[in-house]
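Here's the structure, in structure tokens; my notes come after.
All protein chains but one are shown at their positions in the complex.
Here is chain A:
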Amino acid sequence: MGGPLDGVNVWDASWVGVGPLTARYLAEYGATVVRTESTRSVDVLRKAPPFKDGVPGLNRSQFFADYNASKLGLGVDLSTDGGRRVAARLTAWADVVVEAFTPGVMDRLGLGYDRLRAVNPSLIMLSTSMNGQTGPRRGFAGFGTVLAAMSGYCELTGWPDRDPGSPYGAYTDFIGQRFAAVAVLAALEHRDRTGEGQHIDLSQMETGLMFLAPELVDHQLTGHVATRDGNRDRAAAPHGVFPCLPEGGRERWVAIAVTGDDQWTALRRALGEPAWAADPRLATLSGRKEQEDRLERALAAWTSARTVAEVVGTLQPEVPAGPVHDARGLQSDPQVAHRGYFRPQRHPVMGMMPYEGAQAELSLTPYRVTKAAPLLGEDNERVLTELLGFTADEVAALAAEGAVEQVLD
């Protein structure tokens, strides 16, 4: 069974997070994706941990590798004459180009959409950036960690009596990648229907704010200003993260969320109707919110004497509860294992490594991790000859003038 994107050609000229992750979706539904890179400005993820066995190297970062699975690697310096010849062939070959530079960079490289469209009139190009291709802050250069602050997520993470915190990492990237993939797939539908390509301008701040839409509307309806509140929730109580017995010398925590009065009743029953939960005023959300400090202390006293598994086993399936996993916990979680989320692939330098896989199962056309990430320029020969149609002499000339690059160790 072929993938839904069989026959679609993608030039991934992007780097770091959103662009490569967007192109990876396309690769795993069957598109042929060529990722171009240069040693002149190496993707920062190739230099970011974790490195296999803790040993740094351009082909040893699993951070980079995971975002670039299932793609072919072409090492090319697009600022050289030879690089421009390769870019012209890539443009003619591609259905979709993905780029993620600060607005203006592609134009300076001579690779702006108008130039590419002159070569390939039905081309779809995705430009993803912090703040978009227009407006007073279009030149804002950055990455998702600072965008999490600009987009409201730092203000909304942490404790009300302390300074803002932050979700871990480049949080907004993982909103942006989903909308970016949707935009490209929608543009392919439009192109199939009309023959028309287009240049998609995606601002990661604008996609990030989609996930705060209720807070932005709530402010207008009620005047409420959303801010960080530990683990509390205005529509639920008790609602928190509670300590359990340590395991393996590490602290352990469990999340418990009572989101309705029926779940409160179920919690009381699961706990054996303890005296601290008997107050009839606790039967309603407003009653529980009034006594939330006391409820959290009593619940923490109960969880502290138990393992995470005992707590979850006692509360589920009636009361929302689950382990607070660290990264090792994700590896041993039975549900994650059941869904086959981690997909092993052999990488030429790192060996067999798990790759993050599908967040959705499709009954007919499953998402497929087809290969490990490419080494820098690993597929030069195949891409230049089979896909782009350069002759052996032309390939040799490109190599001789330093336009194509390769790092294989």
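Definition applied: contacts are C-beta pairs under 8 Å (C-beta built on N, C-alpha and C of every residue); 3 or more make two chains touch, one makes a residue touch a chain; residues count from 1.
Just so we're on the same page, contacts and distances are computed from a predicted model.
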For this session: For the chain that's not shown, choose its UniProt protein name out of "Protein translocase subunit SecY", "Benzylsuccinate CoA-transferase BbsE subunit", "ABC transporter ATP-binding protein" or "Succinate dehydrogenase hydrophobic membrane anchor subunit".
Result: "Benzylsuccinate CoA-transferase BbsE subunit"
Problem set entry | From A:104, A:169, A:348 or A:389, residue that would touch the chain that is not displayed | A:169
